[in-house]
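As you look at this complex, bear in mind that one protein chain is not there, while each of the others sits in place.
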Amino acid sequence: MTRMYDEIVAVTENRPLTGGHFLLSLRAPRQAQATRPGQFAMVRLLGRSDVLLRRPMSVYDVSPTTRPPRAAGKRGANAHRQPEILQLLYKIVGRGTRLMAELRPGDSVGLAAPLGHGFFAEEYLEEARRADEVLLVTGGIGIAALLLPARELATAGIKSRLFFGGRTRADLVGVQDFESSVAGITLATEDGSKGHRGYVTEPLANYLERHRGRKFLLMVCGPWGMLRASAELAKRHGHACLVSMENRMGCGLGVCLGCSIRVEGTGHGAYERVCTEGPVFNAEHVIWAREEIPKI
Amino acid sequence: MTRMYDEIVAVTENRPLTGGHFLLSLRAPRQAQATRPGQFAMVRLLGRSDVLLRRPMSVYDVSPTTRPPRAAGKRGANAHRQPEILQLLYKIVGRGTRLMAELRPGDSVGLAAPLGHGFFAEEYLEEARRADEVLLVTGGIGIAALLLPARELATAGIKSRLFFGGRTRADLVGVQDFESSVAGITLATEDGSKGHRGYVTEPLANYLERHRGRKFLLMVCGPWGMLRASAELAKRHGHACLVSMENRMGCGLGVCLGCSIRVEGTGHGAYERVCTEGPVFNAEHVIWAREEIPKI
Amino acid sequence: MAAPIAERERTPAGTEFNPQIGVEISGIHFANPVLTASGTFGYGQEFARLIDLNQLGGIVVKGISAEPMEGNPPPRIYETEAGMLNAIGLQNVGARRFVEEKLPFLRGLRTRTIVNVFGYTTEDYVRAIEILNDGSGIDAYELNISCPNTRAGGMVYGNDPRLTAEVVAASKRAARRPLWVKLSPNVTDITELARAAESAGADALTLVNTFVGMAIDIETRTPRVSNVTAGLSGPAIKPVALRMVYQTARAVRVPVIGIGGIASAEDALEFIIAGASAVQIGTANFYAPDTALRVVEGIRAWCRSKRLNLSDVVGSIKIPPSAASPVS
Partner (left out) sequence: MAAPIAERERTPAGTEFNPQIGVEISGIHFANPVLTASGTFGYGQEFARLIDLNQLGGIVVKGISAEPMEGNPPPRIYETEAGMLNAIGLQNVGARRFVEEKLPFLRGLRTRTIVNVFGYTTEDYVRAIEILNDGSGIDAYELNISCPNTRAGGMVYGNDPRLTAEVVAASKRAARRPLWVKLSPNVTDITELARAAESAGADALTLVNTFVGMAIDIETRTPRVSNVTAGLSGPAIKPVALRMVYQTARAVRVPVIGIGGIASAEDALEFIIAGASAVQIGTANFYAPDTALRVVEGIRAWCRSKRLNLSDVVGSIKIPPSAASPVS
């Protein structure tokens, strides 16, 4: 189990982006330095008991200072400095995220991070090295889990490509941050306001079709339908596929057993905890029957 | 029943004073214009259910603009303008007031006002006119209920005098606001950091002693001990005494019956509602036995 | 009364659907399913300066006993996390003064008037009802059976099926109007009490009343409320109240009226989907007096957007086949 830190930390910035998305910057050096790509944090709103539980949020980025993410690619002189800022990219969907959006610099939140196993648990990294290309597939706020993996792959010299879908162009936040790390970006919107009109799994299917014979690894984070569609495509073409799963979380620490989903082919019993054995699972182990994946 | 307004209103200022006191200014023209001296408001913190009930707060001041209360005396050209701002003077004592202290300009609160019967219900005003002088007696945050009465008395040409006690000098907030309305101010602090060392009821007793034969009306707002001591002094010297009572309030609207205290000599049954029949009661009607006045 | 679903589904999606949100309970028609709960809305008049009372489905007035009662010494209330404790002690003006002084105002409203009734013996209940029978403008009685029966050694009427049946049967005989029975949630099996009340003649069941709770001042080491224990209400109790409404609606044939922590139309719809024919708003009236009206509007808007009449929604919860035991 990697080291994890649970502390009260200060907000340094909370920047509104398009489509009800925000980028929250927290001064959390210990959490930032310990985070591996695909891990998440639990965020607590302090001083109130009506929103009781902490909210799970992927670690979007870690950086030495709180510069705009646009500049995050050209790290240059700063690259050797230890990160002090941990960033979360989130979307307002309910009470907790609405309250997060009201945070201002100087406010504090509770932050437990890093949590879970990311995309580069040992066996997964091996898988990535063997692939010709890693396909990062995401929809909506799932993008938040993929920036650090994209960077890690670039650093390791592994080619990657981003497939990113949303309902409308305002959902396609953070694309610029990926530009320096990935070999290509394919966008899709359901309303056609940007990129391919429809689901991003459609251009993904075409891409896999056109490059039969190559060996891909898929890293997917997004809504359930997209996870399943991606997993099916991967399976059909014989590629490995890693999916970052979501579930309601009571603790994020592995003790409440509230986040369990049914997973096959593992030694740890029928149910596994998204917060501890996940959130990244091998898509082959996930049982894709609807009733096993909660509509949360 | 006077007209009362229950609305969401905007904070225009929330100024920290000494000793954990704050002066909250709200843009609430309808409430401000309807308020009579000694009436109160119910304040609701929006968007949370853990601090559920509204908090009762005396209306400290009403003013056309949000000028500092220090200037409130010299109204000059503004005096004819209708008030738009309603001010509350409060002290942090628990969760609700701590959260009130975090309000910033532009935030909103729920505000129901004016509520209750103030110091100038018809029979009381008659009483005031008959007195040689009205003595405004208060301790701590009780001061918040007495500024509007002081002004009203000045306007009506009735002489008044303020007796104001606190634990320490930092508790003596707002004194300047009274200067232009009262004939004299006597201060007391328990630690002797300002004015008489001890309770303010001591100089009050001296004053009553020195001016035997004159006819006073006491208007008192403060902690229970001070209310009772003042009521006893008034009774001993044969003066009328009006006390503004406190109690926990569920609604402030007269429906929960949570604020009832036992009152004698009235037609409305043994218990009367502080929020509706009060908060100002004739001290002669209050039953001063400890168990009838809640330690809230 | 409601247009058949098939017909509505034929109306093109674009046309405005105007949902029926009226409901009939114990033979009385309510223009909408939102009432204000006893003890939280006074005798109605107090709120007349704040909201249009005629927009309410009904008003349940503060509990009335045969004789006036003065209530408990202060402090009577205390705020808790997302809730409040109260031990008012059933202070009220008595049935006679209620009829003379409070009823005329209520009679002038289009809104339904339900009178909440209580006592400490079965005869108390009967006597109160007999006095109220003479008042005009009352649409139904709501029996508050969360009182300790002074004869039965302080045992609470509503916590015992036998006592419940006794007081309901006697009250039903006395009542010249429909009789609703308001159940106590402080019981092991709410359906047992519900069935006892139904068998004894209840025309509708309202639930829940408050949960018995407590708070202590650690500085003085005394109870925060003079009565020591007090009733918990507000959003904190909603999940348990909702469960009890769900269970009761499946156990009886008479209509169920849901209460407990309702503060929004969404909350109210949860109760209705669980099986409540109507809802009551309690504690929320204290801090947001417009709650009941917002709930009416929210239910109407939701029904419109779903193209459903209220009657389609009542008890329409879908239980997944995987769900096994009713216990966590």
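Lettered A, B and C in written order, each chain numbered from 1.
The working rule: contacts are C-beta pairs under 8 Å (C-beta built on N, C-alpha and C of every residue); 3 or more make two chains touch, one makes a residue touch a chain.
All values reported here derive from a predicted model rather than from experimental measurement.
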Chains in view touching the one left out: A, B, C
Residue of C:Pro19, C:Gly42, C:Gly119 or C:Gly231 touching the missing chain in the full complex: C:Gly231
Contact residue for the chain not shown (choose from A:Arg3, A:Arg104 or A:Arg210): A:Arg3
Interface residues of chain A (partner: the chain not displayed): 1, 3-4, 6, 44, 49-54, 110, 112, 247-251, 253-262, 269-271, 291-296
Positions on chain C contacted by the hidden chain, ascending: 73, 80-83, 85-88, 146-148, 154, 156, 159-160, 186-189, 210-216, 218, 220-223, 226-232, 235-240, 242-243, 246, 261, 266, 269-270, 273-274, 302, 316-320, 322-328
Residues from chain B at the interface with the omitted partner, ascending: 49-50, 291
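The criterion applied here is as follows: only the chains that are shown with their structure count from here on.
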Arrangement of touching chains [line / ring / star / complete / other]: complete
Per-residue overlap in chain B, given as positions that touch at least 2 other chains: 49-50
Residues of chain C engaged with two or more neighbouring chains: 81-82, 235
